[in-house]
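Down below is the structure, laid out as structure tokens.
A single protein chain has been removed from this complex, and every other one stays in its place.
Labels for the chains are A, B and C, by order of writing; each one numbers its residues from 1.
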Amino acid sequence: MPKAREIVPGSERKYGAQYKVIGKNYQTADLYAKVTGQAKYAEDFRADGMLFCKLLLSPLPHARVKHIDASEALKMPGVKAILTANDLPAPADSLTDLGTVIKANPRGERALTNEPLYQGEPVLAVAAVDEYTAAEAIEKINVEFEPLPFVLDPLDSLRPGGPNPRVEGNVWDQHQPPPAKPGERPASPPPAEVAELKWTSADFEGAKQGRLPMGKPTDDWSYGDIDQGFKNAELIVDESFVTPDTSHQTLETRSALAYWQNGKVYVHTGTQSTVQTVPALARWLHIDASNVVLVSEYTGGGFGSKVTAAITAIIPALLSKKTNAPVMMRITREEETFIGRGRPSLLGRLKVGFSKEGRITAVDMFVICNTGPYDAVGDAGAAARIVSLLYQPPAMRWRGATIMTNTPPRGPQSAPGGMQGIVMMEPIICKAARKLGLDQVAVRRVNCPEGKADFGPVQNGKRAHCTSSFMKDALDRGAEQFRWQERVASKPKRAGSKVRGLGVSLSCFFGGSTGYDGLFVIKSDGRIAIPSGIGNLGTESVIDCHRVVAEVLGVPWEKCDLTWGNTTQNLPWTCVSGGSQTTHAMTRAAHAAAMDAKQKLQEIAAKKLGGKPEHYEVAHERVFAKGGGAGMTLAQAAQHAVKLGGKYDGHEAPPDVNKYTKASVAALAGQGLVAVAKDKYPHDGTSMSFVASFAEVEVDVETGKYNIIDFLAYADVGTVIHPRALGGQVLGRSILGIGHAIGQKWVFDPEYGHMISRRFYQSKPPTILDVPPNMQWAALDIPDPETPVGARGIGEPPVGGGCASILNALSDAVGDDVFRRAPVNADTILTSLEAGRPMQDPLTAHI
Amino acid sequence: MSEADKQVSETAAKRVSRRAFIKGVITSGVAVSSTSYLFRASTLAGQRSSAGLGERLITLNVNGQQRRVDVVKQETLAWTLRYKLGLTGTKLGCDRAECGSCTVLIDDVPYYACSVLTHTVRDKKVLTIEGLASPHGKLHPVQQGVVDEQGFQCAYCMPGFVMAAVGFLKTNPNPTRAELAHGISGNLCRCQDYDKILTAFMRGAEYMRRSSRA
Amino acid sequence: MGILEWATSPWGQRVPIHIAWFLIWVSLIAGLLFLVVHAIYVRYFAKQKQYAATTSPELLSRLPEKISRHSLAARLFHWIMALAMLALLFTAFLPKVGVQFNWVTYHWIAGLVLTGSIIFHIIHASFFLDFWSIWPDKIDLQDSWKRTLRFFGRPAPLPRKSGKYPFDNKLYHGVIVLCGLAVMVTGIFMKFRVRTGILPRNPYLFGDMSWGLMYVMHGLAGVALIALVVVHIYFAVRPEKLPITYSMVFGSMKRDFYLEEHDPERWVVEPPPFPGSQKGGAHAD
Partner (left out) sequence: MAVIRDVMPAFQLLQPTSIADAQKILDQYGPDAWVLAGGLDSFDWLKDRIKKPNTVVDLSGVEELKGIRETGQGLEIGAMTTLTEIAQHPLIKAKYSLLAQSAELVASPQIRNQGTIGGNVSQDTRCWYYRAGWPCYRAGGNICYADTPVGRNREHAILHAERCVAVNPSDTAPALIALDAKFVIRNRKGERVVNAEDYFVGPEIDITRLTVLQPGDLLTAVRIPATWAGAQFYFEKVRDRNVWDFPLMNVASAMVLSGDTIQQVRVAVNGAAARPLRLKAVENAIRGKQRSIATAEMAGNLAVQGAVPLQFNAYKIPLMRNLVKRSITGVQEATWAS
């Protein structure tokens, strides 16, 4: 192969032809600090007199703390304090935006515990002058535990007489309050309780043939006539499948530094949401939100695991209060594995009917979700809704059981549930296409959503729909760019011991929320100060979204000054940077604020220069009479705004913005023209983003080892805001999905209930050599019709396709019937090829 | 605070630009800064042997400067850099030679600073991300490549990746994309932005070649 | 230095895992020490044995020249067991003192042999031999009290001669039964922990603590056996005991020795109906 010396840029296509700023690459404001090592992540901060904190983790998967003897540790010089569960304040209730009180659940996760529910759960913490001392102190503490029954696998817990992960049972039981009468606030639901769910021996009959048993679910819904659907089917495929538990494994562990000053707690920690972490911290610490300051300038990865506050920020905060000194808690990689959240494994069984043409006639889906010992994650339900949207079955039944176990707590991870749903469905589509003699792209084209496609069950008389889907275009263009037909036609598939396989997968996930606030100030020097409340995870949405302001006002980007990462900086109420909602939500909010600024500029011009506001336009850093008459610079307008006061300089805030925004506006009042608005743009459907993923793999059938030799992701993500950031997300999240296909997993020892895959070489996040050196991405760049800029989020949608396209390519190479699980490693392939059938238990995730 | 400690903290304080210092104060409201944080003398940090402070006080050559620093025997270079010298650009991702975030150059060769005892680099030259750009702020070609291609997302892995790339390119200035990937394969990116990272470093390699020709 | 090795179980509990191996030396030294002390005692301090007269001349005349003591089966058992025991001790303890070889296989096979031979012996002794002959009886206790008193120069009647087995022999047997059964029973369970092809491997048959105690028991009994075996061999080669050793090889002892050491009322030797057959139990040690 000749040496390719030229730089191969991901997939460079020109975007944003109609815009000045949007769709263009640019240098983000945080990049210089990052590349020179000056960027400060939580653990990089130091405070005078700072103490260090270490945790004592439970060695048992389920136990009761009977006695703690810390006397030896406390005698050590340098040991300042220990913190146990008895020192924790009771968690406070929380209040939603709608005014509904969410009662604190006494059974929920707390920072420390006297009844550890998984091995690795923090039991107590020690603060000392340095880590050496804290570590030795921990080793000197004796905790007497009373072992309690435990369970790792949801199926074991569901068996008749099976063990329960919690004393009271294995599932959450949420009693819903009666529906509110019109005009009244909905009543607060009571805290969820723990109940017991057991299936019968008869339910488990199927498990003997490797089929997922299907007993009583915890949730279900259906639409259409599935019996008729199956009756009309030419082919019915019924498969069981298991997906892995995977840690988020952000490269920055959730270390935190905390200290108190003048009654306020200052917390430095990495988070996916600068603004919304504040109320979360306040609730955990049971203090008023106005007494919380969060510093989170740079967050070293989140993927859903750092959505707001974590228990790791609470422990140093409480120890700091107790010791009256700043406390740093450096979380080790192993601790992060225990407390850093993970994606739940889903055990699934899908029965899918297909017509001759490959059109799905009905889907019957059953999933069991292993949610860990605390809050139930929504993966089981999300998996079904995504399947319903992505494959458009005319009839579908979903049954789900979200079961607690004594494994580390789960949280949403990029495309939570959606990824698993796609990964279970895609191999079935593959198999059906082969049985029906159809092309893999064609069969997906027949089933994929188009336009405002419906999905999910009927709720309040109608089904939800997506705002727009151009999945077919993404498939077509992707197939073209990937040279799908050409590759399919090229033979042979096998050379020596190597077999190549091609895979294509549909993928989608939620792509945005609405209703947040935009806020910025046009300063008297004409520069625009934008406080960004978005968490800085490196996806650059923290900055990218605000490019809309420059675009709308016609201000050069260089004149926009961004601040972020600190809640003393007067931030607007902002969405959590999770669930791919940010680009959608915050470009809308930025647009709303920019339109507010425009309106105010026009009003100021009219007031000063006469005429009506609508006679003025805003462009080129000026507001001026349409057609080129009198006008003024933005700087002058800002000075006028300050003189005018009221709503113009922030002395009055719109009534509909969040109270958090109002406080910020009040603090900014008088600094210039304060633009502030809530996103109230009409929005009927659910914003969803789509990706068509293509992969080629080469399998060595003698060793089972395989390599991904090519990959393309073609995205339907609405308007492209920042191509390089988008490309990074499309391929980055694709690789996150690929990781699920090629190796990432949790492994437990069933006897002791310990996770034994604690290190990277055991849990196997993908390396740079596990992906092809040239990956391709592209985006349709078709604006979303229901959002002003037309942009949607892309964090999650590529994940399912990343994983499923690899699995599909593998089954193309070595056959449909050799494995029924992810990840697929050399061992899976080799044992199954030897036996000619699936050889690894499709009902156990932890191997 | 011993005399030696004072010396160290003064050196470190000088290194922090006034601007960064002010920013630190403003952002946090108290004296939280990027200046070096010193371990207070702890009985445990001491050695069990008779080895006293005299042996613990060593001189390191970091980023071209001689730094006197008090280092316990079991201390890794990553800890010394981060906690004693205030060079927090070197990140700890796993502390186990499994992620590469702590990669620094020791005598021009990339090492995991988490897995090197500080006492073993006494007579070697250590280069960290902070010492890569010129003192006037001109970025190293590899850094410039990253800036121009918007390489990396969260960038927690970036300092280590950049140091690994610089080390590799010193001996392999003209790699293919696949060769470069192999050269920097000892670094993990959990945002999995590998494609863009490679593109950025390919550009950086081109800049390096250009600047060496110039 | 404790006599047990402890470890922390995966659940953080302190559990014993086995004995401290220095006990091998303790046991060996104890055995040798006993040997030396005993030899010195016998050589320099022991008094002439004196027994209350028991033998009637009438009986004497009826006794054969050779008194049959151990049946062939009993002797075979004894020597197989002895070999197994030695194999077990060497395979168990040589690697612990630095002689490394693949010991486990030999050890468990020898263990199997020992177990088999012990089970045979229990059945054999219970149903085919004079079961009670090896267990201390009332006379043994009375006589040992008499001997003790006399040893300290206190007035006491002369003790009687022993039955088939002298009292110390019976005591030794008792101790060896305890140790032997302990290593055997724990050893049988331990076969669940190694691959033998006989029992399904299941290290989780018991909890960490139970297993730990089992290994400790196996170890303690095992090292005790070192001393016991040393002592046993020592007695076997002592000149005054050689006739007994002879009987363990050839099955019988001379009449003179029998009359000298044994009380025909307590070890009734019936004259043989025909030569070579003899009722009367052998109870090997």
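Assume a contact is a pair of C-beta atoms (placed from the backbone, for glycine too) under 8 Å apart; a residue touches a chain by one contact, two chains touch by 3 or more.
Values in this document were obtained by computation on a predicted structure and should not be read as measured data.
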Touching partners, among the displayed chains, of the absent chain: A, B, C
Residue in contact with the excluded chain [from A:Lys54, A:Arg110, A:His248 or A:Arg283]: A:Lys54
Omitted-chain contact residue, chosen from A:Val35, A:Val65, A:Ala81 or A:Ile138: A:Ile138
Touch residues of chain A, complete complex, unshown partner: 54, 56-57, 59, 131-132, 134-136, 138-139, 141-143, 332-335, 490-492, 495-498, 500, 698, 700, 702-705, 707, 742-743, 747-751, 754, 756-758, 760-762, 764, 766-770, 825-828, 830-831, 833-834, 839-840, 846-847
Missing-partner contacts on chain B, residue numbers: 44-49, 51, 72-76, 95-98, 100, 103, 109-112, 115-117, 119-120, 164, 168, 182-186
Residues belonging to chain C that touch the chain removed from view: 5, 7-10, 12-15, 17-18, 100-105, 193-195, 200-204, 211-212, 215
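In the analysis below, only the chains that are shown with their structure count from here on.
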Cα-centroid distance, chain A relative to chain C, in whole angstrom: 72
Between chain B and chain A, distance of the C-alpha-averaged centres to the nearest whole Å: 30
Multi-partner residues of chain A (each touching 2 or more other chains): none
Interfacial residue positions of chain C with respect to chain A in the complex: 10-12, 204
Chain A-touching residues of chain B, taken from the complex the two chains share: 20, 24, 27-37, 39-40, 42-45, 72, 74, 82, 86-96, 98-99, 101, 128-130, 132-133, 139, 143, 146-150, 152-159, 162, 174, 176-178, 181-182, 184-185, 187-199, 202-203, 206
Sites on chain A touched by chain B in the complex: 3-5, 7-10, 25, 27-28, 31-32, 34-41, 43-48, 50, 76-78, 128-130, 132-133, 136, 249-253, 257, 259, 261, 264, 266, 268, 293, 295, 297-303, 326, 330, 332-333, 537-540, 565-566, 568, 724-725, 727-729, 731-736, 739, 759-761, 765-769, 771, 773-775, 777
